[in-house]
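Missing here: one protein chain of the complex. Every other protein chain is in place.
And then chain A:
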Amino acid sequence: MIGWLQDSWDGANGWIFETLVQPALYALGLMAWAEDAFEWIDFVLFGLVQVLVVYAICRPLEAWKPVEPRSDQRSIRTDILYTCLSRLGLLPLLAFVAFAALGSRLSGWVAGSGWVPPTLETLFPLLREWPILALAVYVAVLDLGEYWRHRFQHRFSWWWSLHAIHHAQRQMTFWTDDRNHILDDLIGAAWFGAIALLIGVPPGQFPVVVVILRVAEAMSHANVRLSFGHVGERLLVSPRFHRLHHGPLGSGRDGKNYGVLLPVWDWVFGTADFRHDVFTETGDARLPEAMATGSWGQQQAEGFRRMGRALAKGFRKRAARRRRTA
């Protein structure tokens, strides 16, 4: 069965690459990127599978026990567009183009320094013998990184200006997971790349685990009255746990429940709220309407505008402080 699945997957992937992509790369003089493009198709196909699996699981849950009615179809459609751009490879492609050259230069510089970047397995040899454990450790470390990135998204006003798009959604569904500003996504890619340089990148031969993680992340945004109970709420971010972050307790600097996958970080750093019977409304009334219900383009433009204003305000404040101390 597994062999058949593998063969079918590789057959589809290979057919798309050989028939459509490779000839185009050849015609464009981009054959040096053939291997990356092959991986890219893999990424897109896998993204498609993820979207389908997430839909198959989350949509029935939302229909079964919704927190609120699905009244704003337009906003949901915008979130679906975000998911398509993110999961089907377009935004990651932009990030790749932006960072590929930089990454090569950086790794060349690192190699030139004589330092060979470690992986977690070289630091902790036991992990070599336990690949599933290694994956779990990678996921935990990366999740910790994401927790702090999320904290910073709320801490710095210019960053919050971008991240506010994610919080402006009043009709939160499992599609909202990917609702992010494009610049925010690029910063996230750089953040992840920096961590990857420090600990290596995780082994990738566990697609089932990856799909489970993806479902968990999407489900945390789902419009479903679902709590994982006293113990479960402390093990995995639930729809209730994350919904609270998208409610009145979430926006701005003093939010709660920043965890992406594991609530343990909120527990450790004192930002957890484990009230398992609270299902708040989502959205932030202080944010402009364009961020909540505007089109993808309007939301992106508003994010840039607000970030510009936040940066300018920061510069003015610093200048005033300098004048006072001079």
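In the analysis below, contacts are C-beta pairs under 8 Å (C-beta built on N, C-alpha and C of every residue); 3 or more make two chains touch, one makes a residue touch a chain; residues count from 1.
Here is the rule we use: contacts and distances are computed from a predicted model.
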Legend entry - Hidden subunit of the complex - UniProt protein name among "Nickel import system ATP-binding protein NikD", "LacI family transcriptional regulator", "YncE family protein" or "Ion-translocating oxidoreductase complex subunit E": "YncE family protein"
Legend entry - Per the touch definition above, residue among A:142, A:168, A:244 or A:291 touching the missing chain: A:142
Legend entry - Residues of chain A in contact with the chain not shown: 2-3, 5-7, 9-11, 13-14, 17-18, 22-23, 26, 29, 31-32, 34-35, 38-39, 42-43, 45-46, 49, 103-105, 107-108, 111-112, 116-119, 121-122, 128, 131-132, 139, 142-143, 146, 150, 166, 177-178, 188-189, 191-192, 196, 200-208, 210, 213-214, 217-218, 242, 258, 260-261
